[in-house]
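What follows is a single structure, written as structure tokens, with notes after it.
Every protein chain but one is kept in place in this view of the complex.
Up next is subunit A:
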Amino acid sequence: AAQQLGREHQGITLRGSAELVAEFFSYGINSILYQRGIYPPETFTRVQKYGLTLLVTTDPELTNYLNNVTEQMKEWLYKCIVQRLVVVISSIESNEVLERWQFDIECDKTAKDDNGPREKSQKAIQDEIRSVIRQITATVTFLPLLESACAFDLLIYTDKDLAVPEKWEESGPQFVTNSEEVRLRSFTTTIHKVNTMVAYKKDSVP
């Protein structure tokens, strides 16, 4: 019972929190891919989550890829060794980084020692997540148009001494040059806190 995923009235456990945050990333990344037009909109389907209608991809390869990331994130969140998740959107032709979504993760490491679950209702966390996802959707109103076909990359910032697992490789930060940044809302499960922000190219044409 102590190992339960903290879903119902049990409060939030470390594992439960890791699951919640990894799940949020999965839906968040899907939303970004849909809203920014990285993949055709007809390849997305609507699902109900967090009391919202969200769009997730139906492309099996992409789903597989994202699942790999989500599973890995769950593990690393549980171990509290991941600091940041970044979605980099770059032009396929020029390889220029056009947009960069950065999710900073603050982990309360004392949760590893605690045995009791933390007090925070599922609903409160869901409300917070819902606000962030809605904000991500609304960013299309001010983000510059992505003129060319784009590809995305997922970067994860981990602790330095982590053994790099198979299929993962080291990378540079892939910043946007000459960027404008907007900070979005954050949410917290009391164990993990996620801050979201998006960097995009400053308009060169006034």
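Following the convention adopted for this analysis, a contact is a pair of C-beta atoms (placed from the backbone, for glycine too) under 8 Å apart; a residue touches a chain by one contact, two chains touch by 3 or more; residues count from 1.
We adopt the following convention: contacts and distances are computed from a predicted model.
K.L.:
UniProt protein name for the omitted subunit, picking from "Cell division cycle protein 20 homolog", "SKP1 component POZ domain-containing protein", "ER membrane protein complex subunit 8" or "FAD-dependent oxidoreductase domain-containing protein 1"?
P.N.:
"Cell division cycle protein 20 homolog"
K.L.:
I need the residue numbers on subunit A that touch the omitted chain, in ascending order.
P.N.:
35-41, 43, 46, 48, 51-53, 55, 59, 61-62, 64-65, 68-69, 72, 83-84, 88, 90, 92, 94-97, 134, 137-138, 140-141, 145-160, 162, 164, 166-178
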